[in-house]
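Note that one protein chain of the assembly has been removed; the remaining protein chains are unaltered in position.
And then chain A:
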Amino acid sequence: MAATQDAKGKAEGADQNFDYMFKLLIIGNSSVGKTSFLFRYADDAFTSAFVSTVGIDFKVKTVYKNDKRIKLQIWDTAGQERYRTITTAYYRGAMGFILMYDITNEESFGAVQDWSTQIKTYSWDNAQVVLAGNKCDMEEERVVSVDSGRLLAEQLGFEFFETSAKDNINVKQTFERLVDLICDKMSDSLDGDPAVTAGAPTAKLTDSAPPLQQPGCNC
């Protein structure tokens, strides 16, 4: 176990490089573009080959906001039913979700309601959600209108974007909005009942970083 110990110590040293760490999850049916979306955001790349994700994976990206360094730990989940147990286990610590469907795939849109129920079932109450209708570059094959996407988001209380991982449309914006929402929620919670944040999943993830006693992230 020595390797883990070493890695831990080292990593804790490295943790000083950021002020906050947010754990985000991307969920939605298989093949809607979750992996591509993360790939575009973290590595600014896109591939048209479909490699079905096994279980879970993640990437790390640091963003800056009002002089604060926010480390995003972004989890990419596999949409297939066989991975449901392992993926939902990672919902618990998440502060934000990108719930994705494919505007050319009616079924993936129909499943949004159920994914939203999954979030309510397995995640922290204050988790923020952005609904993303991906593949908006494929206008000719569109089967879900922008309006129905927006309406559903309103009903569920989520923010909404149409995106394209392929053409890099609204990818950065989606993540930035989610980070804003989390920051807002954090300052709300601090202004209000401190107990709300006491059990927040941040506690575990940022155990060596300055936790929530700093006044929000002034977003």
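FYI, a contact is a pair of C-beta atoms (placed from the backbone, for glycine too) under 8 Å apart; a residue touches a chain by one contact, two chains touch by 3 or more; residues count from 1.
Quick note on the criterion: contacts and distances are computed from a predicted model.
The listed choices are "Sb:cb470", "Cytoplasmic tRNA 2-thiolation protein 1", "Replication factor C subunit 4" or "DNA primase large subunit"; the UniProt protein name belonging to the chain that is not shown reads "Sb:cb470".
Among A:80, A:126 or A:187, only A:80 touches the chain left out of the display.
What chain A contributes to its contact with the hidden chain is residues 1-4, 6-11, 14, 29-31, 47-52, 54-60, 73, 79-86, 89, 102, 104-105, 107-108, 110-111, 113-114, 117-118, 120-121.
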